[in-house]
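Take a look at subunit A:
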Amino acid sequence: MTPLQEYLALSMALFFIGTWGVVARRNIILVVMCIELMLNAINIALVAFSNYSPIGGGRGEVFVFFVFALAAAEAAIGLAIAIAMYRLKEKLSVDDLDEMKG
Partner candidate 1 sequence: MGDFNQFFFILLSVVILVSAACVVLFKNLIYSALSMIGSFLGVAGIYILLHAELVAAAQVLIYVGAISVLVIFAIMLTHHRTGDLSLYFHKQAWIALPVCAVAGITLMVIMGSAAYNAVGEAQNPTDENIASLLFNEYAFPFELVSLALLVAMIGAVILAKKEKS
Partner candidate 2 sequence: MYEFQEQIGFPILTVITFLPALGGLAVLFARGKPNVYKGITLAVTGVNFLLSLVLIQYFDRYTATMQFVEKVPWISSLGISYHMAVDGISVLLIMLTTLLSLIIVPASWNYIKDRELQFFAAFLFLETGLIGVFCARDLFMFYVFWEVMLIPMYFIIGVWGGPRRIYAAIKFFLFTFAGSLLMLIAIVAIAYLARSNPFATPVFDMDLLENATFSYQVQVLAFLAFFIAFAVKVPMWPLHTWLPDAHVEAPTAGSVILAGVMLKVGGYGMLRLCIPLFPDAVVAIAPYILVLSIIAIVYGALVSLVQKDLKKLVAYSSVSHMGFVTAGIFALNIVGIEGGIMVMFSHGLLTGALFLMVGFLYERLHTREISEMGGLAGPFPVMAAFFSFFALASLGLPGLSGFVGEFLSLVGLFTYSKPMAAVASIGIILAAAYLLWMYQRVMFTGLRDQKWYKVPDYSLREIVSLAPLGILAVWAGVYPNTFLQLIQPPAARLTEKMAPYMAESGSVVERIFASLGGLF
């Protein structure tokens, strides 16, 4: 039986790979992809907790479904932004999106 800690370690590793991707890559589509990886990492943790918890009863899974839905929404919006931005600026670098600068 794999202990809970190992699942959490996997989740952690995946999460920080995703995080590094978000911080390190300039391409907006790749950033969106890395965010999806981070969400996946969280989902692993949720399901693992749910499974090992005496009072879980499927609650973790329910949250996973919520995350799915929001991830889908986020991907749709993020990619739509990417397309709109490409159309507008012919570029896909995140750094070009600095209109909100103070």
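How these were chosen: all candidates are chains of the complex that A comes from, given by their letters.
Throughout what follows, a residue touches a chain if its C-beta (ideal position, glycine included) is under 8 Å from a C-beta of that chain, and two chains touch if they have at least 3 such contacts; residues count from 1.
Keep in mind that this is a model prediction, so the values were computed, not measured.
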Which of 1 or 2 touches subunit A - same complex, any copy: 1
Interfacial residue positions of subunit A with respect to candidate 1 in the complex: 1-2, 4-10, 12-21, 23-27, 29-30, 32-34, 36-37, 40, 43-44, 47-48, 50-54, 56-59, 61-62, 64-66, 68-77, 79-84, 86-87, 92-93, 95
